[in-house]
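Every protein chain of the complex appears in place save one, which is left out.
What follows is subunit A.
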Amino acid sequence: MTRKTRRLWLVIACVTCLGAAAALMLQAFSSDIVFFVTPSQVEAKPPPADRTVRLGGMVVAGSVKQEKQGETPVSRFDVTDGQAAVTVRFEGILPDLFREGQSVVAVGTMHKDGFVASEVLAKHDETYMPKEVAEALKKSGKWDPRFGPPPSAESWNTMTAQDAQKTKANPDSPAPAATKP
């Protein structure tokens, strides 16, 4: 074994040990690293009322109620992860991306009658599409943004805005992107 080989093995051993140590640490702290808890976690183990938690999930379609108390807008909506739903009350201006079917993170405390948020953050997903394509998908009935994420990307990611407008003008013909092999 030459000196170089020995040094290489030494470096590999050190990096492996360090990686294992980091992995174990992250594993141990994983419940603290998560940015938010889900409604089913909150339901199963309600946090104490004086503890601030971040609650994340999808805004349930049709659950958003907005009213005005004096000058401040007050909104109530349900947040779900598919298994449980928690009602959130928030006083203030919601972010632009807030809508039914959008994922949000509400920062606040859990009370007996629901979650009281001091801040609401909108979480957008990893899909990026032009407005026309989204309209065409909605028109064709393949997707309703109020009920969750769009259909699989292969079915729309090659569709251009022009294709989408053609589909909209003539809704019976299938989208050109879908006919491609």
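The rule is simple: contacts are C-beta pairs under 8 Å (C-beta built on N, C-alpha and C of every residue); 3 or more make two chains touch, one makes a residue touch a chain; residues count from 1.
To be clear about the criterion, contacts and distances are computed from a predicted model.
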| item | value |
| --- | --- |
| "Germination protein YpeB", "Heme exporter protein C", "Ribose ABC transport system, permease protein RbsC" or "Na(+)-translocating NADH-quinone reductase subunit B" - which is the UniProt name of the missing chain | "Heme exporter protein C" |
| Residue in contact with the excluded chain [from A:64, A:84 or A:122] | A:122 |
| Residue numbers in subunit A that touch the chain omitted from display | 2, 4-5, 7-8, 11, 14-15, 18-19, 22, 26, 30, 33-36, 38, 56, 95-97, 99, 105, 119-135, 145, 152-154, 156-161 |
